[in-house]
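With one protein chain held back, the other chains of the complex are shown just where they sit.
Let's look at subunit A:
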Amino acid sequence: MAYAAVNHPRVSVLSTSSQSSLDHPSPTPSSTRFSLSSAPSINTLNSANRPTGVRPNIYERNLNKTRFAEVSLSSFAFLFSELVQYTQKRVNGINDLERRLNTLGYRVGTRVLELLFWRTESTSKAPKREIKLVPALMVIHTQVWKAIFSKPADAIEKSVENADEYMIIDNDPPIERYISVPRDMSQLSCSSFTAGIVEAVLDGLGFPARVTAHNTPTAQYPSRITILIKLEKSVLEREELLKT
C-alpha cells in the first residue's frame, strides 16, 4: 500500500488530455492503483521522443502501441541476473534451479500469449487460433519470439527418434548474452526461463507439453540453445484425429 500514498502528478495530466481519453476507454484513470509510474522511466529512448516528458501510467497505456515499447537489453540483463541470483539462493542443485526458472517463465508466457493475441487478432478481419501442432509451433517460432526477442527463432526441428518431441533452436539467445555459466554448473541453461514461456504458450493454445532448455553449442554459435518440447500423448492423439 506504500505506493498508494504517492500521489503522482501525472494522473491529472492524463485525465485532462483529450488524446488520452481516446486511447483509454476506462472511464476514470484511478490514482489509487499500485502504480510505480512515479519512478523514473527506464526507457530513455521513448521519453526522449516525447517533448513533454510525460508518460501515462503503465496500466493506462495503449496495449497496441508497440513502437518504442522495447525495453533496453541492459536493464533486462540486470533484472534477469537478479532473478537468477534470487532463485539460486533458494534451490538445491541445478535441476531445481532450472525448474524454478521454468516456473517463472511460465508466468511470463501466459501473459505473452494473451497480449500477443490481443495485438494480432483483435485487428484481424478473420481472427483465428491455431489448432494444429505445426502451425502452432510456427507461431511460437516466429511471432512469440519476435514479440519477446525482436527476432524469430533460428529453426524448428522434429525429433527423429521420438514422435512426440520437437525442438526450437536459437543461435544467440538474448537473455543469455551476458551470462557465463561457471564450469561446475555447465549443464545449467538459463534459457529454462524461455522454455517456461514456450510451455505456457503451448498450454494456452491447448497443447500441453513438458518443455526444457539445453545448451547445444556449435563452433559458430557458442551460446546456441535448443528448447525441447515433449508433447503429451493426448496432443498426438488429437493430431491423428484432425488428419482424417
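One rule holds for everything that comes next: a contact is a pair of C-beta atoms (placed from the backbone, for glycine too) under 8 Å apart; a residue touches a chain by one contact, two chains touch by 3 or more; residues count from 1.
Please note the rule applied: contacts and distances are computed from a predicted model.
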Undisplayed chain, where the name is taken from the UniProt record, one of "Transport protein particle complex subunit", "Eukaryotic translation initiation factor 3 subunit B", "Ribonuclease P/MRP protein subunit POP5" or "Mitochondrial distribution/morphology family 35/apoptosis": "Transport protein particle complex subunit"
Sole contact to the chain not displayed, among A:Phe68, A:Trp118 or A:Tyr178: A:Tyr178
Residues from subunit A at the interface with the omitted partner, ascending: 74, 77-78, 80-85, 88, 178-182, 185, 190
